[in-house]
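Quick one: structure below, then a few questions.
A single protein chain has been omitted; all remaining protein chains appear in their positions.
Our next item is chain A:
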Amino acid sequence: MIRQMRETFAHDTWVMPYLRKYKWLLTLVLFLGSMTFLSAGALMFNSGYLISEAARRPGNIIYIYVPVVLARAFGIARPAFRYAERLTSHNWVLRIVSDFRKKLYQAVENKAMAIKQTHQTGDILSILAEDIDHIENLYLRTVFPMVIGWVLYLFIVIGVGVFNWAVALLLLILLGVIVMIMPMISVAVNGAREFKEKQIQHDFYTNLTDEVLGLSDWVISGRYDDFMDLQTKPIKQIAKLRREDHFFQWWRGFGVQVFFLLAVLTLLIWSGFQFTGSKAQANWIAAFALALFPIIEPFLEISQGASEWPIYQQSIRRVNDLSADPEVLTNQSDLKSDFAQLDVDHVTFHYEDDDRVILHDLSLHINTGEKLALLGPSGTGKSTLLKLLLGDERATSGQVTVNGQDIATLQNARASLFGVLDQQSYLFDTTVMNNVRLGNLNATDEQVKAAIKAVELEPLIQSLPNGYDTQVQESGARFSGGERQRLSLARILLQDAPIIILDEPTVSLDPITEKDLLDTVFSVLKDKTIIWVTHHLAGVDHVDQVRFLENGVFDMQGTPDALYQNEARFRRLYDLDRGK
């Protein structure tokens, strides 16, 4: 177990640094926690003594004066300590949890482009909802109660040891079973179960998210039974594990009580021998017999805390894995001068996990202000080429440069270089205004409205009850396909970047809207460089160059006019597209 612990924390950036950073605060929490229970024990101890002494009827109130005052003092101290401890520990834990969430996001962000291929949304959601919670509980349920329990344990054993070392030894063993042996048994017996339960829960998260995202297909397919089968299995498994887990916990709790009882009996019998020498001494018997009862609480928590350790361990591993080896961006620099040219220089590319070469020795040269249309059959690699241009993927061989600078070194300057509308452009669950403004956070309301007007959405938005403050809902569900696309496009129109990359910007639009929109786009962006992926030839007259990408190479290129004159295939496509 110790070795496991060491492994877990060896490269840890999520737990240890915080322990180190806040060691004094943590010490304070532990101190307050220990004091809470010591005060509680002392209160009973003192009260037992108080009434025993009083029962001797000492004749003068002065004899019980000190215990009376002490009783009040302990009575106030206990809740005060407890309050302070809980406030401090929760406040601290919640604060670092906020940090964690941000950290989690940053870890994910670092892998932004690749993360879609390696993680599912539900996967990350479960890390957010569960793992981070677990790390929170690691402190509140495992670390704090355990340390406090041990402090009390030592205190009791040493306290009794002052009177009689043999009894102290017996208590050392009896309470030791509670604070050491039982937790270890818990980890051994129950740890695996809790671990497995969480594992299932994690998968459940991932799968359920996938199913919820694809819910409409489930509904339409009418595969109700299959859908329910997928859910019932983990539900049943979790229920079974949890039942066993609970049974174990209850009986373990009972076991703790048994050992606790033995400890109480030890104290009782011992005091029966130790303090029966004189009447004055006998007053201590009640004190010792009662003192232990309030201290059981932290003892009960220790074992549970321990058996949850494997869960925490896994959570810590998972968050650490996620943040491990972020993509390091080396030698980042800014673009030295204004954008002048973009070059694709003999680029060959295949995806890392796949040998199929998608681009073969491809070259392309674009000057500032030029407009290029990129066509090609579905799946040839148009979007892939765009990813290479942006530096989201690195060429297997060859280079993409802007003004001669490798694009890989310009990643920090990306947003000021490229405005991108890709095939999966996303609308966030906020207002129309906020969504469009994401294109340029400094844009005024007027500019945002102008962009919305340019994409012909002004009448629609104004007709909505909340106008520009209408919530678009997750992924823009509130709007029609074409409207969503136009909102994303409006975002790009606001963005002040020299190169605009459009991946099928008009795919869900009717011919009239499409034509109007293309006219607008090319006039609003007339000074910019545009790379435009399209599937049909409407509006192709707006561009200076057309490239056909097929089988990894450009197999037709030229101005639209020249192609129409010279290429039979181009003519045929043109006619097909016009519905002939």
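Note that in this section a residue touches a chain if its C-beta (ideal position, glycine included) is under 8 Å from a C-beta of that chain, and two chains touch if they have at least 3 such contacts; residues count from 1.
In this text, contacts and distances are computed from a predicted model.
Undergrad: Which name from "Cysteine ABC transporter ATP-binding protein", "NADH-quinone oxidoreductase subunit F", "Sarcosine oxidase subunit beta" or "Xanthine dehydrogenase family protein subunit M" does UniProt give the chain that's left off?
TA: "Cysteine ABC transporter ATP-binding protein"
Undergrad: Who touches the missing chain here, A:D217, A:D321, A:D334 or A:D555?
TA: A:D217
Undergrad: Return the single residue from A:Y139, A:F418 or A:W532 that touches the missing chain.
TA: Missing-chain contact among the listed residues: A:F418.
Undergrad: Among A:Q332, A:T444 or A:S480, exactly one should touch the missing chain; which is it?
TA: Considering all chains, including the one not shown, the answer is A:S480.
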